[in-house]
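Omission of a single protein chain aside, the complex is shown with its protein chains in their original locations.
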Amino acid sequence: MDYFFTEEQKMIQELARQIAEEKVVPVRAELDEKEEFPHEIMKVLAQSDMFGIFIPEEYGGLGMGALELCIAVEELSRACLGVSTSYAANALGTYPILLFGTEEQKKKYLPDIASGKRLVAFALTEANAGSDAAGIQTTAKKDGDYYILNGTKQWITNGGEAEIYTVIAMTDPSRGARGASAFIVEKGTPGFSFGKKEKKMGIRASVTRELIFDNCKVPKENILGREGMGFIVAMKTLDQSRVGVGAQGVGVAQGALDEAIRFARQRVQFGKPVISFQAVQHMLADMATLTEAARSLVYSVARYVDSGAKDISKPSAMAKVFATDVAMKVTTDAVQVMGGSGYMREYPVEKMMRDAKILQIYEGTNQIQRNVIGQELIKEAARKG
Amino acid sequence: MRIKVDIELCTGCETCIDSCPYDAIEMKDDKAFINEYCQLCRNCLNACPEGAIKEVEGEEPVVAEDLSIYKGVWVFAEQREGRVSDVALELLGVGKQLSEQRGTELSAVLFGADSSEAERLIHWGADRVYHCEDRIFDRFNDDPYVDLLTVLIKRYKPEIVLAGATPIGRSFIPRVAARLKTGLTADCTSLKIDPETGNLLQIRPAFGGNIMATILCPNTRPQMATVRPRVMKKGVFDESRTGEIIKIDAENLRCRTTVIDTVKEESETTCNLQEADIIVSGGRGIGGPDGFKMLEELAKLLDGAVGASRAAVDEGWISYAHQVGQTGKTVCPKIYIACGISGAVQHLVGMQSSDVIIAINKNEDAPIFSVANYAVVGDVKEIVPMLIKKLKEVKGL
Partner (left out) sequence: MKIVVCIKQVPDTAEVRINPETNTLVRDGVPSIINPYDLHALEAGLQIKELTGGTVTALTMGPPQAEDALREAIAMGVDDAVLLTDRAFAGSDTWATAYTLSRAVKKIGFDIILCGKQAIDGDTAQVGPEMAEFLDIPHIAYVKAIDEISTERIRVKRMMEEGYDIVESPIPVLLTVVKEINEPRLPSLKGKMRAKKAEIKKLGFDALETDEHLVGLKGSPTQVKDIFAPEMKKDRKVLKGSPEEIVEQLIGVLKEMKCL
């Protein structure tokens, strides 16, 4: 279907697809098997300007928005969600600087991020603070020209590989969510170290680590926004990035659908290719319809985000929840269409199914997304009276 | 000569447009029009159902000199480390046929090596050898090779010059042709004399081997062609043959490049594919690197080597050194066993001169079967392990 992309958007799609097909597909199984961070692919993405898509031109980027980022994320996700997670998590970590950074902070960090020289990670989650962001226990105490950070962040994508971290910590624990602040912390800051690398079910080409802050001295000019704005920084960031998770869902669903169709055409049972059986056709038809519906929603929401609209929480949540549920269903059905072969690691769909699961969990579980949508529905109804 | 559309006959059906490999036919006022990108391949002549596309004579290049003063067939006999390469002996084989058809002599040109090698060329069919023993030819630099061969061709005026399409031949022969302002046809798979005109018909694959083309060099001499190793069969060895060896002095030879060192590399670039009597070759149908382990076992039992199709190499299942075909190696073993290779023409041109071809493929319509002597429609993963087992029994292992 034609989504009426501009020339530039088509360029991004074409180049991201080329990278996915030429650089990602040949190594994805190995990266998954060895749980290896895709250093080479990150270099290619950097050299192709992919990290600069959503960064303004004055900071060395291409000055584009959520839709363009979604296009790139979708194409990479079609090949490997582990790779696209590493790429998308960089954007997630960058949004706080983009949305709340001072001119100095932007000048200092964004050019290196746009060129792909320095990778970024976003650090919110802790052992006792996942969906409940108010439960953050990492603290930041002001001490002269510094904030002293103490605590441990958990399950941080790009942890250890990133050079720049945007970290949410409590400057005033007594105020709960209103006592949180956001900081830029550079790798190598004294008192900042990394814990174990997690062993995951899927997206194994992405790296997930603990961040450990032990009297970590962060210069006070590294705060993003003001003290107490941390929770808002986190929520606005997630609102902005959530549609990108939807794009990951669309990508992996399309990837699985492609594999299932290819397989069904060549697999012969009862003397004919299995794709000639209606039972298989119907499954493929549903998979394709769901994927296209998810894509339409993701693109529409991305365009809405790019319009500068303020009320993006609900549509972003809808795009995320729908597209990622679709991803789980379509990848699972792709395994089913391919039967025993689908279950084998020789084919890529079992990996896609393992990978897809995380989409329903990270950046706000799909249950939390439904909460957000529900809350918004109540508010809207109340406004109408 | 030019290709023209007869506007009166053209019905504007556009059939010819797709027949042109160069996008040189376009529609103008509902009639076909041949634009400036026409390469004169004549492809469109057959395509027009109305016969509206015609060759128009005229504009033939002026023949500047009397071509009949050029006589004889020459083979450039490449030597490496003082030993004449096999491709030279193969060229003497085909060169002999050409010289007999033209009623002329067959000569070899040898730069470097010693006189015993010049003798050997005579035993393999040369009537005469032009031999320059200068040490400048010990290592390969283009300049002296180009200079001396050009001088000799100008002096002795052969009608046909053949050379091996090796890294050496392919590097310096084009410069010789450029300097002599004559035609050169690369990688010929067949060379014949046109009985009517006496011209050399140079047949070679193009478009990755998907088509074959006959090339002529009608108006200049010599007619030059290169041939890949192992494409032609060697001539007959006769130790009693005698011939003339003409010693050539190396004078005024330039040499702008310097070979600092020569390094031999094992395996990666030189698996013994082209020397093997039996090649067991795998394609996409063998499923992965493990499939090649299986083929290696089979090859070992047969004292053979392992080959591969481009598809398998592109998948990264085996290194490029094993690739057989247009962009890989040309082979002609006694037996070529193609396992799970569908048989793209690019592959076929690299192995179809094998003495016996056994093809195993699931798909009975696979093009590989069109060149096979023995066709097995079946699953490689089933047949090969069984064959391995049986071979072990036969060999008492």
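Residue numbering begins at 1 within each chain, and the chains themselves are lettered A and B in the order written.
Basically, contacts are C-beta pairs under 8 Å (C-beta built on N, C-alpha and C of every residue); 3 or more make two chains touch, one makes a residue touch a chain.
Since this is a predicted model, take the numbers as computed values, not measurements.
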For the chain not depicted, the shown chains it touches: A, B
Which of B:Leu9, B:Met27, B:Val56 or B:Ala178 contacts the chain that the document leaves out: B:Ala178
Selected residue (touches chain absent from view) among A:Val44, A:Leu99, A:Ile212 or A:Ile361: A:Val44
Absent chain, residues of chain A that touch it: 7-8, 11-12, 15, 18-19, 22-23, 44, 47-50, 52-53, 62
Chain B residues touching the omitted chain (full complex): 1, 18-19, 21-24, 35-44, 46-47, 59, 61, 80, 139-143, 146, 166-168, 170-172, 174-175, 177-179, 181-187, 201, 205-220, 256-265, 269-270, 277-278, 302-303, 320, 326-327, 334-335, 344-346, 348-349, 352, 355-358, 369-378, 382-383, 386-387, 390-391, 394-395
